[in-house]
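Missing here is one protein chain; the remaining ones are kept as they sit in the complex.
Up next is subunit A:
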């Protein structure tokens, strides 16, 4: 059996054929532990169905079934699976006959719920971290003293190809496992023992019909002096060799860039533009990309020097949730094309974050089980319940995993269940008391993984089956779904809120424009170009100055009188309506107003407005005259109290009296303006001024 436990030497082509006898299945499992650890004790033996191989790492169970399709469960008794990398892309000839690979399902067994990875794979790399504290379920399983974890690689390759594969993997092949012989009833897996000087472990497993017996070898193999190793090799240190094997599999390791929260309220953002290309060098502080938050377009900077290796979220990606991996950066000089693309696109930070926010129950304190429904969890299979106990537990949603069973052969009895129920009720009553209670119960339904991007918006869309297709045009009920930008959503929300909660009062008047038009013509002669709208802004501002009662906003509790007169002007952009502000308009000249209005409108169209340039304001003006609208009614922009809707100028004939009292017809330029005002703020809460 030791024949197929060949160990290749660092960096060199193996001279012997490493594997001649691959076992009954015809495939090899190639397993490499790339980092040492120490392990206190064996986890409890699992209950295994027949025909499964068990690969035991001292901290994780992998039950692998051959041939596909199969299910793999991993029971990890308190260890975190930190990282799962699939290496399906080892594209060479070595693996090509196996395209598709074997199907693996990897579960995070700490919670038992989180699906880490599923799908076809030729290689699977697992990085396992010890729990930060001793596992409550299995106190014998100690955290490793160095705090480090274990990386193991599992791969499948045919025996005929294994020599080439070994060469490609750079000699990181430590443990070769053969699958069990299914016919013989006992497939034997044996691993090469640890090299001297490296604390590591090999596992030997026997998988037998429905039974598993595991044996663990720990520490260095005695009786192999260092001099026994070949001397001619330039890299004789085993640790180095082990790591190299993994590095070759892993590709260039990268710095992950996640979607940042660029505003305090941001939950998701759109990537407007990448300012760097893949392969381009990036210095710390360089602008990487433009991200549209719920408020504005903000530039995201790089924190690291390096080369942008891979853009994971293309330009125009919408509703990218916070913490999603958006790009990968490698160090300068490294091959950016070979970058390792992590399997968990969501990034490991966000997936850890919700876990981290749930404080573990304080030791000694009353255990308040989460009110979740019972699920058959892989981590709980070993608790055997009596039928009556099961009934009680399920009815009350109790979790028996932390309780001791008093029945024969570890059966959890009805008495145990009743005791647990009593305990829980007691802890509930103590919780109701206003005294200090430890760690309030956390809802267990905290979404662990980032939700699908589309369902989580604050403004849910109706669930109508989407997607029309060309060729079906004209069929009743078809439509095209247009993705809504954040800005549009905010606008829709705000306007609905305004129209439904603010009592709008309307007043319309026609204004004569002749004097303004005349003045404008004269100014144009002096090469001063101002629009009619600029005059309207100025006139409004001056009027507000005379009537400070109007210069108020509603802050939810009462009106607030504003000191400065800031006029918001509505600008239609591709993204939607936005209202940049002309500050202190009453104090500005018409020309100045014209200049700032022009600048702001341009910025708004480019999406470059800063938050302070569109937030606040005391009075809005919306002018649709340039589109030929003769008059309209606008919706108040809360918390402001008024909005003025301005139509186009139109010529009208009017009878006027000249100096001698003769009536005559004269043409006038008239403009319809409608003021929408907040009835409540302006009329029912009159301000008193000293």
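Everything below uses one rule, namely that a contact is a pair of C-beta atoms (placed from the backbone, for glycine too) under 8 Å apart; a residue touches a chain by one contact, two chains touch by 3 or more; residues count from 1.
Basically, contacts and distances are computed from a predicted model.
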Missing subunit (named according to UniProt) among the choices "Proteasome subunit beta", "Trafficking protein particle complex subunit", "Pyruvate dehydrogenase E1 component subunit alpha" or "Bacterial surface antigen (D15) domain-containing protein": "Pyruvate dehydrogenase E1 component subunit alpha"
Chain not shown: contacting residue from A:610, A:626 or A:656: A:610
Option from A:264, A:556 or A:651 whose C-beta touches the chain left out: A:264
Selected residue (touches chain absent from view) among A:322, A:577 or A:595: A:322
Contacts of subunit A with the absent chain, listed as residue ranges: 129, 132, 147, 198, 231, 234, 236-237, 239-240, 258, 260-262, 264, 283-287, 298-299, 303-304, 322-323, 349-350, 352-353, 355-357, 359-360, 362, 434-439, 610
